[in-house]
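Okay, here's the structure, questions in a sec.
Heads up, one of the protein chains got dropped from this complex, but the rest are sitting where they should.
Let's look at chain A:
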Amino acid sequence: MAQDSDSNDTSYKSPSPGSRPSSSDDVKKVMRREKNRIAAQKSRMRQTQKADNLHLESENLQKENAALKKEVKQLTEEAKYLSSVLSSHEPLCTGLAPQTPEHLYPPPHHSSYHHQHITVPHYQH
């Protein structure tokens, strides 16, 4: 349980391997400690790096997202504009071929299919 732990107390503890701690044991201990210190440092660096990268990724996606939304808006407006130009052309259009009599091609609502010189795709949104 962490409640009473000294886990965050990093002071050096005295050796207690046996009744006669040799200096070579001390050296090994010091070396192990040092290895562990470096490993812990590396681990913390990796963790920090990972968090920083994640944050960067989030920022980049946010920017991309904003740019894409802007593009969608612009493309939608342009499509609407072109469609409206075509719609306002429709009643005025003479086409190439002589006029086909209206009663043979009763124009359905919003249809441009009686155009003989222009095939108009119809986009409904």
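The criterion applied here is as follows: contacts are C-beta pairs under 8 Å (C-beta built on N, C-alpha and C of every residue); 3 or more make two chains touch, one makes a residue touch a chain; residues count from 1.
Assume contacts and distances are computed from a predicted model.
Peer 1: Assuming one chain is omitted from the figure, identify its UniProt name from "Mediator of RNA polymerase II transcription subunit 7", "BZIP domain-containing protein", "Golgin subfamily A member 7" or "High-affinity nitrate transporter".
Peer 2: From the choices "Mediator of RNA polymerase II transcription subunit 7", "BZIP domain-containing protein", "Golgin subfamily A member 7" or "High-affinity nitrate transporter", the unshown chain carries the UniProt name "BZIP domain-containing protein".
Peer 1: Where the complex has a chain not shown, which of A:Val27, A:Met45 or A:Leu75 is the residue touching it?
Peer 2: Once the missing chain is taken into account, the touching residue is A:Leu75.
Peer 1: Could you pull out which residues of chain A are in touch with the chain that's been left out?
Peer 2: Answer for chain A: residues 2-9, 11, 51, 54-55, 57-58, 61-62, 64-65, 68-69, 71-72, 75-76, 78-79, 82-83, 86, 89, 92-96, 117-121, 123 touch the chain left out.
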